[in-house]
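Just one protein chain is left out here, and the rest sit where they should.
Note that the chains take the letters A, B and C in the order they are written out, and that residue 1 is the start of every chain.
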Amino acid sequence: MDRIPILKMGEFLLVTIQVDMHDRLALTLQDDLTAQIVKQKSRGVLIDISTLEMVDSFIGRMLGSIASMARLLGADTVVVGMQPSVAITLVELGLSMKGIRTALDVEKGMTALRAAVLASREDGDE
Amino acid sequence: MDRIPILKMGEFLLVTIQVDMHDRLALTLQDDLTAQIVKQKSRGVLIDISTLEMVDSFIGRMLGSIASMARLLGADTVVVGMQPSVAITLVELGLSMKGIRTALDVEKGMTALRAAVLASREDGDE
Amino acid sequence: MRVLESESMPLRTSEDIVLVRQAVRKKAVALGFGLVDQTKIVTASSELARNTLDYGGGGVVELAVVENGRRSGLRLVFEDHGPGIANLDLALTDGYTSGQGMGLGLGGAKRLSHEFEIASKTGEGTKVSIVRWK
Partner (left out) sequence: MRVLESESMPLRTSEDIVLVRQAVRKKAVALGFGLVDQTKIVTASSELARNTLDYGGGGVVELAVVENGRRSGLRLVFEDHGPGIANLDLALTDGYTSGQGMGLGLGGAKRLSHEFEIASKTGEGTKVSIVRWK
C-alpha cells in the first residue's frame, strides 16, 4: 500500500490507519492530509488509530506535525481510539504529544470536533 | 493524613499511594523518599499508583523529580500500576514523564528493578 | 446552554483542590461519563483549580450540570480576583510557566475539554470556563 485513504465527511476529514505504516507512508499521509485540508477547506481532522498496535516516536511526531499544520490551516485534529497499552507505552517512552486532542472513538471524536468548530465560530476566531 | 508511609523491602523502597494527595503531601513524600534512599542506601524505589484515579501535571512533575533525585543517589525508580485511563489522559494533557520507568504491577516492577540493579552492577556503573 | 443545577466551592488551600477533584468526579459519574471522560475532566479541574490558587491567590469554582439540546455536560467556571494574565497567548502556550509548573495547565485543560474560554484583566482577575459534554 502506498497511500492511506482520506475520507471527506462534511467539513471534516477522516483517516483510518489500518496498516502498520512504514515511515515513508506516514510522511505521505502527512502531505496528503495537508493538501486535502486546503482543498476541501476542512475544519477538522479525525485520525482513527484504534487498530494501531504501537505508536513510536516517529508516528507520534507525525501526529503532532499533522495537528500543528492543521491548526495553521484553521482545522482541529482529534486522534481517536488510542489503545490503552499504546498510551502506557508512550508515557514510558517519554513522548509528550503536545497539542493533540484525543477521544475514545470516532463518535466521541466528532463531538469534540463539532464543539471546537462551534466554539471558534462563536469567538470569531480562536 | 500528613505522611505517606515508605516501606523498606530489602534494598528497595516501596510507596503505595492510597489517597488523593494534596500538593503539600506530594512534596512531603518527595522529601521523605529522598531522605530514606540516603538513609537505607536503597538501590530502587517502587511507587504504586494503582489506586490513583488521576495524575495531573503536579503529580507528574513530582514523579519525575523523585526519579531524577533517586537517580542522582544511585537508585532506580519504577512507577507501578498506572491505570489506562490515567495514561490516556496524560498523553492528551501533553505531559511527558521523561525518564520514568513504568510497570504493570508491583511484581513486574520488582523484576524491572532487579534487572536494572544487576545490570548496573555488571557494568561497574552505568 | 441551559444550567440544570449548580454549586460553588471555595479554593483557598491545596486541600480544596482535592475536594474540587472529588466533587467533579462525583458529578461526572452521576452524569454517566465513562471512566476516561471522568478522568479527563477531573484532571482539567485539578490544573485550573491549582492555577486559581497559586496564581490567582485563591477564588471560587462553580460546578454546573448543563444541557444543550439533547446533550448534557459538565461546566466548570474558575474565578479569582488575582493579578490577572497580561499575555493570554503566552500563558496558553504549552511549556510556558511564570512559576515552577510544567506550563501545561491551561493548554492541557483546553485539550481535555470540549469548550474553553478564558477572560483576564491585569489587576482585576481571571475567569476560566470549561465544558465537557457527555
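Please note the rule applied: a contact is a pair of C-beta atoms (placed from the backbone, for glycine too) under 8 Å apart; a residue touches a chain by one contact, two chains touch by 3 or more.
These numbers were taken from a predicted model, which means no experiment stands behind them.
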Notebook entry, point to check: The complex has one chain that is not drawn here; which of the drawn chains does it touch?
Noted result: A, B
Next item on the list: Using the definition of touch stated at the top, determine which of A:14, A:33, A:70 or A:95 touches the missing chain.
Entry: A:95
Notebook entry, point to check: Which residue numbers on chain A touch the omitted chain?
Noted result: 20-24, 53-58, 60-61, 83, 85-86, 88-89, 92-95
Item checked: Where the unshown chain meets chain B, residue by residue -> 98-101, 104, 108, 111-112, 115-116, 119
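Here, only the chains that are shown with their structure count from here on.
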Item checked: Those chains which touch chain C and also touch chain B -> A
Notebook entry, point to check: Per the centroid of Cα atoms for each chain, what is the distance between chain B and chain C, given in Å?
Noted result: 28
Margin query: Taking the mean of the CA coordinates per chain, how far is chain A from chain C in Å?
Written below: 25
Next item on the list: Just give me the whole-number Å value for how far the CA centre of chain A lies from that of chain B.
Entry: 32
Next item on the list: Could you list which residues of chain C touch at least two other chains?
Entry: 36, 94, 107, 111
Check: Do you know which chain B residues sit against two or more other chains?
Finding: 85, 88, 92, 94-95
